[in-house]
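Heads up, the thing below is written out as structure tokens.
One chain of protein is taken out of this complex; the other chains stay put.
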Amino acid sequence: MTSQTSTAYEKYHVPPKSRLAICATTGLMLSVYGAASIMNDMTFGDPGVSTNSWSIFLCGLFFFLATLFAWFRTAIRENLAGLNSAQLKHSYVLGMFWFIFSEVMFFLAFFGALFYVRNLVGPWLAGEGEGGRMNGLLWQGFEFSWPMMQTPQEAVGGAAAQPLANNGTFAGPQTSLSFAQAHAWWAWLPLWNTVVLLSSSFTCHLAHMGILDGDRRKFNLWLAVTVLLGMLFLCLQAFEYHEAYTHFGLTLNSGIYGSTFFMLTGFHGFHVFMGMTMLLIQLLRSVLGGQFTASDHFGFEASSWYWHFVDVVWVFLFLFVYIL
Amino acid sequence: MSFQAKRLCKLTLGPVLMLTSALVLAAGGETSQVNMSPGVTEVGKNIYDLHMIILGICTVIGLGVFGVMFYSIIYHRKSRGVAPATFHESTAVEIAWTVVPFLILILMAVPATSTLLQIYDNDDADLDILVTGYQWKWKYEYINENGENVSFFSNLKTAQGEIHNLEAKGEHYLLEVDEPLVIPVDKKVRFLVTANDVIHSWWVPALAVKKDAIPGFINETWARVEQTGVYRGQCAELCGTNHGFMPIVVNVVDQSEFDQWLGEKEKDAAAVKKLMAQNFTLDELMARGKSVYARNCQACHGANGEGGVGKAIAGSPIATGDLATHMDVVIHGVPGTAMQAFGGQLNDVDMAAVLTYQRSAFGNNMGDKVQPIDVFNHKKG
Partner (left out) sequence: MGDYHHGPAKGLSRWLFTTNHKDIGTMYLWFSFAMFILGGSFAMVIRAELFEPGMQLVDPAFFNQMTTLHGLVMVFGAIMPSFVGLANWLIPMMIGAPDMALPRMNNWSFWILPPTFLVLASTLFMEGGAPAFGWTFYAPLSTTYAPPSVTFFIFSIHVLGLSSIMGSINIIATVMNMRAPGMTYMKMPLFVWTWLITAFLLVAVMPVLAGAVTMMLMDIHFGTSFFSAAGGGDPVLFQHVFWFFGHPEVYIIILPAFGVISQVIPAFSRKPLFGYASMVYATASIAFLSFIVWAHHMFTVGMPVAGELFFMYATMLIAVPTGVKVFNWVTTMWRGALTFETPMLFAIGFLILFTIGGFTGLMLAIAPADFQYHDSYFVVAHFHYVMVAGAVFSMSAGIYFWLPKWCGRMYNEAMGKTHFWISFIGFNLAFFPQHFVGLAGMPRRIPDYALQFADFNMMSSIGAFIYGASQILFLYNVIATIVAGKPVSDEKVWDGAEGLEWTLPTPAPYHTFETPPLVK
């Protein structure tokens, strides 16, 4: 920024008018409207989900994704056409950085919820502490532990016996996913997932070194490994979810333990999926299109930042959801 | 009159007119109150003092700030031919007006803290009352270590006709209930506040008590009322359609009067127990059911069973269908909807009556009777 002077000013490319925004809006609104309809059909609908809702949702989603594709293609072509000044590139950098920051805050909301219920609400419900010393009247017999294996509702004898209007059935899990079975650490999936994800961050870095050295083979190789590790992570997580649902009795309905567990790991998994897709696209750009040079590879860089961010989130998840 | 004076008059005219009209109105109709009332508890008086102190400080600061501003508005106007000054900072002044407000805030924080600690001193109560918010009524339960708890619901008493402007509105329009809470004077009464469905808030201004009623949690608060009398309040947290219609009335009486009242309540409770074993005729059940319905169900299901928040009872497949299912719905509620479990709210007699009533009123003519013992057996499973 300080280097720019008005004598040697490289024009900032302001794109001409463009249909992208309005198309993206159309796709977004349709898919969101469809998704909301599907959920409402599911919960309140008489015969269940109508095909209409699904069609709206899928059309919208397709349109949205197609627009995103076109959008990124346009941006890439502009760059290849040499329209992007250093200053404009910096705008993209800032954009990506603050986008990731907003994602951090999104996760913060769920981590905050986790801390709040674990450290304050749980004990209160069990009649402890300044905020909760009378709550024992309502939830007689409830004892707090984390992970919460028995919900307050179960403690008083089920939905019909609870002292407040019934709003669902919450039964705790049979088995916790925490690091309780130390003797069987090798069978403990989250640990392997951590290894997978941490190494993928490392391979991603290797790929970066590759492109900085101008070594495309190295770049492609390590990027491919990264993507594969990402996929492996997702497979392991899918397996873990399957186990949780079928063998551990840990579901979205298992009270607050299930709620926080699945929301945190689920959103993280979704972000892994996004990051992996981004990296995969960069890989294809490099392999099929021969794009990226040692000095110009922002698409990859942005994806890799995202990937490292996802990785850091996992470290916190591992610590707070699984271990502590 | 000089130019500036005229200007000042014009500028202040609006606010002054407004304030005086407000004050005149306030003094004129004794119904219009402009300030917080100190209420009838020590805490209330402390809060009132706090309120007045801070209001006073703010008024003084405000007068200062606006005074300086109006001075420039009058004397530093371009039309008077002044040349603008050019100064634009002064570290000393800026530090001063950072530090001085800070000190003023500390001054305010001191009494605020001590009053807050007083409010939070929930120990050593003479009497515990469990207050539960329901959509849209309050339940009061006197917690008594030796023996039967007395408990009852407190519903809005104002007639629908008054609300819909068909009848003249009474003196305590919207602030009257069928059964007020009764507490003894000069005793520390502890309120354990909770809710059954959504969040409500139990607020009686004269007692300086406002506490949110959170479903599944019990909040503690207390009051020691210094004067007998009737004090009124309202639910203070948006809780759905009839949030504006769930008032609170507290009747503060002498200890002896209170003991007598509580004794009668206990007797009533025993009487209901006896009724449980009795068999009723259809007419008896219908008559009782009508009033139970009006109190508990009408708000959602309509005066003529036409529905509203809840589904219509008139012609309802449930109310005209299998009795066991009907009982299930009313006793256990419909999870995930506003239809609550009434099993814990109505005694078996009332439950039997309202079931019978629903099955034979509003053009539903099942004509069958439900006896308290049926309800009892059904609950046992």
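Letters A and B mark the chains as written, and numbering starts fresh at 1 in each.
Criterion: a contact is a pair of C-beta atoms (placed from the backbone, for glycine too) under 8 Å apart; a residue touches a chain by one contact, two chains touch by 3 or more.
Predicted model, so just to flag it, every value in this text is computed and none were measured.
Undergrad: Given the contact definition stated above, which residue among A:Ala109, A:Leu212, A:Ala238 or A:Val315 touches the chain not shown here?
TA: A:Ala109
Undergrad: Considering the complete complex, identify which of B:Leu50, B:Ile143, B:Val230 or B:Ile373 is in touch with the unshown chain.
TA: Result: among the candidates, B:Leu50 touches the missing chain.
Undergrad: For the chain that's not shown, point to the residue among A:Asn52, A:Ser91 or A:Thr277 touching it.
TA: Answering carefully, the residue with contact to the hidden chain is A:Ser91.
Undergrad: Given the full complex, what residues of chain A touch the hidden partner chain?
TA: Residues touching the hidden chain, for chain A, are 1, 4-6, 9, 11-12, 14-22, 24-25, 28-29, 32-33, 35-36, 39-40, 42-44, 71, 87-88, 90-92, 94-95, 98-99, 101-103, 105-106, 108-110, 112-113, 116-117, 121-122, 124-125, 129-131, 138-139, 148, 151-153, 159, 162, 164-168, 170, 251-253, 255-260, 262-263.
Undergrad: List every residue of chain B that touches the chain not included in the displayed model.
TA: Looking at chain B, the ones touching the missing chain are residues 14-15, 18, 22, 25-26, 29, 31-37, 43, 46-47, 50-51, 54-55, 58, 61-62, 65-66, 68-69, 72-73, 76-79, 82-90, 93-94, 97-98, 101-102, 105, 108-109, 112-113, 115-117, 119-120, 135, 162-165, 169, 171-175, 197-199, 201, 203, 205, 208-212, 214-217, 219-220, 233-245, 309, 336-338.
Basically, only the chains that are shown with their structure count from here on.
Undergrad: Please report how many Å separate the Cα centroid of chain A from that of chain B, as a whole number.
TA: About 43 Å separates the centre of chain A from that of chain B.
Undergrad: Given the complex with chain A, which residues does chain B contribute to the contact?
TA: Contacts found on chain B: 130, 192, 194-197, 215-218, 220, 332-333, 335-336, 340-341, 343-344.
Undergrad: In their shared complex, at which residues does chain A touch chain B?
TA: Contacts found on chain A: 124-125, 132-135, 137-139, 152, 159-160, 163-169.
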